[in-house]
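All protein chains of the complex are present and in place, except for one that has been dropped.
Now for chain A:
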Amino acid sequence: MLEISLNIALIIMSMSIFVCFIRIVKGPTMSDRVVALDTIGITLIGIIGIIMIIQNTLAYAEVILVIAILAFIGTIALAKFIEGGVIFDRDRN
């Protein structure tokens, strides 16, 4: 029973990634795409969590953390890119 519901959850989440991908391709503005990418990252966290349940392991806990950090950093970087075109400021002060 648990197995089936986990699989259903995975399918739904995979489709959500696909939907987000369509948004990335179509997305009229840059911001749409960035938000979609961020959503994909969060969805990946969910998928990996469910896979950990299925595979009965704790090995991917770091992966989840890393994705969370990277999704944040990536979104910030892209947001800065959209804002000013520069990711790293030259001014060190």
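Some notes on this structure:
What we mean here is this: contacts are C-beta pairs under 8 Å (C-beta built on N, C-alpha and C of every residue); 3 or more make two chains touch, one makes a residue touch a chain; residues count from 1.
In this section, contacts and distances are computed from a predicted model.
Considering only "Na+/H+ antiporter subunit A", "DsrC family protein", "Nitrogenase molybdenum-iron protein beta chain" or "Sulfur dehydrogenase subunit SoxC", the record for the omitted chain gives "Na+/H+ antiporter subunit A", by its UniProt protein name.
Listed for chain A, the residues touching the missing chain in the whole complex are 7, 10-11, 13-15, 17-18, 21, 24-25, 27, 30, 33-34, 37, 40-41, 44, 47-48, 51, 55, 57, 59-60, 62-63, 66-67, 70, 73-74, 77-78, 81, 85-87.
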